[in-house]
Every structure is written in structure tokens, then in C-alpha cells.
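For this depiction, one protein chain was excluded, whereas all remaining protein chains were kept in their positions.
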Amino acid sequence: MTEIVNEQMEKEKHIRGLGAMILSRTLDKKIITAQRQGRVGFYTPTMGQEAAQVGLSMALDKDDLIYEYYRDVPMMLHRGVPIEIILNQVFGNRDDLAKGRQMPSHLVARDYNFMSVPSPVATNLPLAVGTAYAKVYRKEKGIVVASFGDGSTSTPDFHAAMNMAAVFNLPILFFCENNGWAISTPVEKQTKTEIWKKADAYGMVGMKADGNNLVEMYKTAQQAVEHVRSGKGPVLLEARCYRMGPHSTSDDPTKYQTDIVLDGSEKDPIVVSQNALKAIGLVNDQLIEKVRAESQRIVNEKFDQQEKIPPPDPETIFQDVYAKETWILREEREEIL
Amino acid sequence: MTEIVNEQMEKEKHIRGLGAMILSRTLDKKIITAQRQGRVGFYTPTMGQEAAQVGLSMALDKDDLIYEYYRDVPMMLHRGVPIEIILNQVFGNRDDLAKGRQMPSHLVARDYNFMSVPSPVATNLPLAVGTAYAKVYRKEKGIVVASFGDGSTSTPDFHAAMNMAAVFNLPILFFCENNGWAISTPVEKQTKTEIWKKADAYGMVGMKADGNNLVEMYKTAQQAVEHVRSGKGPVLLEARCYRMGPHSTSDDPTKYQTDIVLDGSEKDPIVVSQNALKAIGLVNDQLIEKVRAESQRIVNEKFDQQEKIPPPDPETIFQDVYAKETWILREEREEIL
Amino acid sequence: MSNMNMVQALNSTLDMKMSKDDSIILLGEDIGKDGGVFRVTDGLQAKFGPERVIDTPLVELGIVGMAIGMAVYGMKPVPEIQFQDFIYTAMDQIINQMAKIRYRTGGKITVPLVLRTPYGGGIRGGLYHSQSGESYFVHTAGLTVVTPSNPYDARGLLSASLELGDPVIFLEPKRLYRAQKMEVPDNDYKVEIGKANLVHQGDSVTIVTYGSMVPTVASAVEKNGVDADVLDLRTLSPVDIDAISASVKKTGRVVIVHEAPRTLGMGAELSAMISERMIEYLYAPILRVTGPDTPFPYRLEEYYLPNEKRIMAAVNRVLEFR
Partner (left out) sequence: MSNMNMVQALNSTLDMKMSKDDSIILLGEDIGKDGGVFRVTDGLQAKFGPERVIDTPLVELGIVGMAIGMAVYGMKPVPEIQFQDFIYTAMDQIINQMAKIRYRTGGKITVPLVLRTPYGGGIRGGLYHSQSGESYFVHTAGLTVVTPSNPYDARGLLSASLELGDPVIFLEPKRLYRAQKMEVPDNDYKVEIGKANLVHQGDSVTIVTYGSMVPTVASAVEKNGVDADVLDLRTLSPVDIDAISASVKKTGRVVIVHEAPRTLGMGAELSAMISERMIEYLYAPILRVTGPDTPFPYRLEEYYLPNEKRIMAAVNRVLEFR
């Protein structure tokens, strides 16, 4: 513990990390509430996965590329994606980088080295392998991270990506955020092994992390990232965490789940991480309160601001299907608009 | 060893096993030669995989169901599929059970509990899981076997099937005939682990067998089958063997392979198995010679006989698409014929 | 008779059929305890047990493959794909196994199953929760493709599909799941597969449609007093060519309406069938009102979906064509 405390940089890193977690939680709650009020169409809460994501993010470099999944807002905020980008996507408004085309929670932030999100789960994983291959081919530094949930390990794409990454010995970190559930399916019914052990089947290194505690998560993530960065091959890193909200705003977890972790309870990763940081004297209640208040102020302000932005122009429906509009699309556009 | 020799039944089982291996090899060579002469369109030789298949087959019951793959002729012969059924399929003639619709090596023998072969590799595996589920649901005895090659372990279907079989704890034996190659791709470039170890990733038992020696193969297969039959869950059984021929009659292995195992050489499973059986006094050269001559006689006779059967009626093209011919098919049939 | 919406119609049909025939098994993601994300299988696991209403791991190809493996062994599985948009991960199982096993085994092995999946837009689902992929299935020989447009048909078509003996792709227009309640008989009636339904009668123009577009077309026709035959196809493969022919030969004018993209959408085949066998009856071009050839948008989906205005523009064009 002492090395961390001694190093000013590491200290600030942890404080920034906790700050991103709190900001993310504040944003999450705001959006969920707004969804109930009919101001937002849909959302997949990220509550409970903040420490796992931010702990990993702290171990990454700016050049590293991330194939994120729909719950990775905390990581995005930590990497500096402006809250406006996230809210514009949630509203699908005129300023949304993807022109209001995808459901909320499917973000685009290429300038921050995030690679965008398809809904079919885990289907980004083979892409991550291809990108990692391209990075090696071009002799670039930097690693590729591909994140996904526990349920996603059952998919064809997981298998294809894990095997190919190992065969080609690529600098890729497979980051499984195991929140225990795939909608209503508990991980025990998803598969009969621990997830990190699946690495063996591919001749890859597997690691397990306490994704509920920022300090512990960061430590394990550093080891995993270091392994990948040094060219020793891909790693499967499983972070144990919780899904504190419903699967999405369309989901009613009371139908199948009894042990929901509550906001602010002792299993809440923000509480756990705060306590861990307090224990080593890095933060105190005053600081936390300040961060909380500031987060709330920012979130409220940005939310109201971005909500006012009008929807995209209907013409946008017909753009970006191809580099150039085809005669078919021109004809259809003219008929419809 | 002694228990085997002592038991008359086991003794006969081994002799019958070797007989099936020799018959299969004789048939294989006949078809390959005929293909070069233009009398057969295509074929995937099975040479080198006889001991693995027959050794497993010896451990199975009549009620067990097999999702075979295209190289499983030795197993089919051992289970009593008449040579005529195989040759009719190879010729795609009027008597072919599948009416000449598939390439040779894609057999149908439902009456012998074989479930038929699609070309896309490993895509039978999820079906095997469903059938095993149905057997359990109906409280039937008997297990399901799904066979496939080493290359097939990279496919999505392998992953899906393995995981589901384990999650539902089904009586299914995944039988990997590892002949070292997937066309030109050596198993070392296919995956970075030993195949039988992949079982771990699914919480399943994995076993490795010497698929080149009938006696050893049978022993390991018995253990694997026993595990599955007793309800303890699925097993992944990897049998190490050789692909002594080219991938198919369209393939030229000299482009990529230097260490081809030759017919009759010391790595040939028939030679290895004969020697093993001779060592325990079960067979002698005279018997083997007799079996060989008899096999050759049968194969030559049946080959000439089935070759004469004319092709299917063109009407058959339009049958079996649906239970009842649709108006579209009727119209198309009338236009074409 | 009971008053029900489409979700209830489907649910009660599954319930009724499962009670009578224990070879029917349901499997899919979240269909058990959760009752399916659209609640179509609600309560069935509690009633029939987790062995018959199976919550599966997250793998569509496994769900479909397992279902085929049950069907070839004499069961009647009903796999659910949570959204049709996710079916493509199972496409090889559908195209190369489900559709071809009867053929490749000379009829020795058959695949009696009903694959249910919600499809179409109008629920703010964006790119990946709104697709209408019926063309992929209609183009695939060996599949039967069915889609209901109301609770009565949902029940009758599902019942008929379960008895067909061949694989059925049962497409449920999710926008209509709760759009309409109607009186539905409680008995085990069937709506014949391969037969269209004339939902509105007229002499001037034939409008062919199906699924989610049926209410839209019907209301456009009624509101505007169009003298139209409106055909609800109900079965997309094989289509009811007799019903289409009879109407087109009468009206000589055709508009086809669907939500799927235009290029090689269902309308392409319908148009081709018509112009190859009754062109001499036509007074006007065969027009299609469809979704555009783009992925499905989120915020602006109302521009994507065919609406009254576009339907009437096409109808008026064919009516006025000389």
C-alpha cells in the first residue's frame, strides 16, 4: 500500500478514478430517472460496474484502443469522453456523433479511442483481434481492450476471438465484466466453470480481479495490461462486480432476482472503493461530498442543456450507408421526404 | 490384457473390429483409385482413422446415436451399415437413400442410428446436444456421440455445443478425431492447447486416447462411454490419429505436408492394431490374410454391382424440400423437366 | 371466446398445445422465469417446468441447433430468438441445417419446429432491435415463413405451424404485440398456412401487405375511402398466388406495402410473380411502399416506416395512371 501513497501521481490517479466513478453514478441515476419520466427512450444502467471499469482504465494508456460494450460509460468518462457526447447519444439529437441512429447506450467516441458498440453481444471481439493484428503489423505500440459481460462468453464470437488472439499471439486484453447476470440468466446457468479459467482452453493467461474495489482492481489490471503490453500474448481478465440496476430500463428484475445490491449499501463498489481509499488516507468524507455535489451540478446542467438540442435532420437517415449515395437511396429519399 | 483374452466375447469383438478396419481400408483404396479413373466424383479418404473410430464403436451400444462426420466410414461399416448403402451414396445413384443429392462422403444411415452429415464442419454438434436433451427428456437410455476433426474445434458450433452440453449435463460424447490437419492447416496453427484440455473451459471431463491402436483406443473409449452413460455428464474424447491420404481427392497434400504416413508403414493404425492383437495372440497372419482377401472380393463385387445402378429420376430434384410439394416447386418442375 | 392481445393469444396457444402434446418444448434466452422479454412465454415455465421451458445460455446458434436436434428426434421444439436482429448468428444452422435436412436425407429425417421471433420497428429499437429480415428466410428453400397481423391469426397460425411437420419461421410483429385486443376462440382452430386473408374488399386496386403494416394499410384505405382489395398474406412462403391472382386480375392495379427494405424485400418477389403471369391485366406500374435501403434508425424511425401518406401517394399514382 505504501508505494501507492508515496507516489503523488498514483495518488491523484486514484482520486481521479473515484471521481469518475461518482460522476458516472450521478449520470446513471439522472438518466434512469429521466427515462421513467419519459425524457429518455431507453438505457442500460452501469451502476455496480464502476470500479471494475475505472480500475482497468487507470492501467491503460491513451493510445490503447477499446472495443467497449454498452455498459462502459464509467470507463468512457474516466478516459475523458465529454459528458455531452454521451448525452447527445442518449437523446439521439442533432449533435449525436451517430446522428441519432442507435438506441441509447451504444456510444461512438472514436476520437477517444473507443470503437463503437453493436447490440449483438460480443460481436466486437473478433474485430478487436483484427485491430490488434493491424497494430502489430504496423509495429505500433499500444494494446487493444475488448470488454463484454459474463453472458457474452457463451457466444460464437467469444470463442472465435479468444482462439485467434492466442494463435496469433496478439496484444489484446479480453475484459469480462462479470456482473453475475445476463438479463435473467445467472452466470451459474450460463456456464459450468469460472470465466477466467476459460483462458486455458485457448492457451492464454487468465486472471480474476476484485472488480468491486478500485484499489484491488487497478492492481490486477496493471498486471494483466503489463503482460499484454510486453508481447507475452493475450489475457482474459475477469472482474467480479454487480449489476445494481435492472438489465435495462425495459427490464423488471424483481421477476427473477432477489439479491439486488442497493445504491450506497456495503456491496456498492463506490462505498467499497471509498472505504479502501479512506483506509489508506487518500480521500475523506469532505472531499467525497465535494465531488458528489460537483458531479450533480455538472450532470444536471449538461442534461438540461443537451436535452434541448433538436433531433437530427430527416435527411440523415439516408446518409452513411455508403461513402456515396446510390441512385436507390436518392430515389427513396426523394419519395420519403 | 488377460481379462480380454479370457473373454470370448471381447476376443471376437476385437477380431470383428480389425475386420471392419481392413474392410474399410480396402473400400477406401478402391474408391480412391476409382476416383482417379473418373468413376467416382469425389471422396474424402478415411485411411489412418480406422482404429480411432472402430475402437470407439466397439464401446458403443446399438441404441446409441451417432452424429457422424464425413470421414466416419470405418465406424459405419463396423456398426453394420451395408457396403451397398455407402457405395450408392458415393455414386449418387437411384438407390442412394439421399437420392444422389450430396457429394460422396456425406452418408445417410438413419436405420443404423447415424444422423447424416452436413458439409459445414461441426454444425452437427449443436444438434447432437438437442438430441441428447430429447433422450433425457424422454427418459431413454443410450448416449449420443458427435464426431468431428481437430480443425472443427475452432468453429462456433463446437463452442456452443460444448457449453450447452455441460450446462444441461447431457449424455453426449464429443469425439474429436485429431488427425493433425484441417486441409493444409496443422493443428498447432489451429489452436494453442491440446484439444482434450478444452473440456476444462466448459466444466466437462476431457480424455485423450491413442487412436492409432485399436486395443488402447477401445479401452479409453470404454471409460469415456461409461462416464457419459452413467449420467455424470458429457465427455470430450480426443483420439490422436493420422490422415494418411490427402484431405480429399481434390487436395494435393504435397504442397504443404512432408510427413505423410504411408499405407502399411509402421505408423499405419492397421499395422499398429494388428501387431497389438498379434502380441496378445488374438490374430495371426493367416487370419489377416483371409480377412484381407475376403474384403477385397466383397469390395470389388459390390463396387461393380452398385456402379451399374442408374442415376436417380430427375423428378427427385423437386422432392423432399417440404413434406408436400408447393405450387412453386410444381411450376418449376414442370418448366424444367 | 376471450378478449386478448397478440401476446396473450400466443401465450395461450403455447399453453394449450403444450398441455395436449408433451413433445412440445420451448427454449430460448430469458423465456423461463422472466417469461421472455416481451412476456410471450410468461407463466409457462411455472406450469410446465424448467425441462420443458428452457432458459438457455446466450447463444442463438445453440438454441436453433439444439431445437433442430430435438426435432429430428421426434420432438416439436419452439425456439425463441429474442429479437430477429440477433438471428444471423444462427443463420448457418437455419440455412444449411434446418432448411436442408429433409432434402439431404431423402426425406428420412424431418425437422418439425416453429422458430418464433419478434421483428420489425416502431418501438424505438434502432439498428439492432427493429429489423425485418423476412427476405433472408423467404429466399431459403425448405423454410415456411409465417407472420400474423392480429391476435386471431396469431393463435391460428401458431397452431397450424405446430402441426406442419416442417420448419416454420414464425415472425411476430412486435409493434402489434399489444396494439389491439379482439375476441379469439378458445378452441384449437387453425389458420391455414399458405392462405392469404382479404381484409378489405374493393375493385380498383390491390394492396398486398402483411404483418405490422396491415393495420396501417387498412386504416389508410378506410380513412380515404379507397376501393381496394387489401390482402394480408399471413404466409410469406409459400405465398397465396391464387388470392393474389384473383384480385389483381380484377383490379389491374397493384401496390405492395412492407416495412423491410425495398431491394429484394418481399415486394420484389410479389411484383415479379405478378408481372410474369398477369402483365396483360395490368393498367399501371406495380408500386412498392417499403422501408428504405438503410439500416433502421432510432430517433427518426417514423420516417423509416411506411405511413398513410406514402401509401396513399402510391395508391393514387396507380389509380391515376393511364
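Residue numbering begins at 1 within each chain, and the chains themselves are lettered A, B and C in the order written.
We adopt the following convention: a residue touches a chain if its C-beta (ideal position, glycine included) is under 8 Å from a C-beta of that chain, and two chains touch if they have at least 3 such contacts.
Values in this document were obtained by computation on a predicted structure and should not be read as measured data.
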| item | value |
| --- | --- |
| Displayed partners of the chain not shown (whole complex) | A, B, C |
| Hidden-chain contact residue, picked from the options C:35, C:112 or C:267 | C:267 |
| Candidate in contact with the missing chain, chosen from C:82, C:237 or C:251 | C:237 |
| Residue among B:200, B:294, B:307 or B:332 touching the omitted chain | B:332 |
| Hidden partner chain, touching residue among A:260, A:287 or A:321 | A:321 |
| Selected from B:250, B:284 or B:300 as touching the chain missing from the view | B:250 |
| Contacts of chain C with the absent chain, listed as residue ranges | 85-86, 88-89, 91-92, 94-96, 99-100, 103-104, 127-128, 135-136, 138-139, 141-142, 237, 261, 263-269, 271-272, 274-277, 279-280, 282, 284-288, 292-295 |
| Touch residues of chain B, complete complex, unshown partner | 41-42, 91-93, 96, 100-103, 106, 118-121, 123, 151-152, 154-157, 182-185, 189-191, 250-251, 255-256, 311-312, 314, 316-318, 321, 326, 328-329, 332-333, 335-337 |
| Touching residues on chain A - with respect to the absent chain | 65, 96-99, 101-102, 106, 108, 110, 115-116, 118-120, 123-135, 137, 156-157, 159-161, 163-164, 167-168, 319-323, 326-328 |
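In the analysis below, only the chains that are shown with their structure count from here on.
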| item | value |
| --- | --- |
| Chain of greatest Cα-centre distance to chain B | A |
| Most central chain, judged by mean C-alpha position against the global CA mean | C |
| Euclidean distance of C-alpha centroids - chain B vs chain C, Å | 40 |
| CA centroid of chain A to CA centroid of chain C, Å | 36 |
| Euclidean distance of C-alpha centroids - chain A vs chain B, Å | 46 |
| In chain C, residues with contacts to at least two other chains | 57, 59, 61-62, 89 |
| Contacts with 2+ other chains: residues of chain A | 154, 156-157, 189-191 |
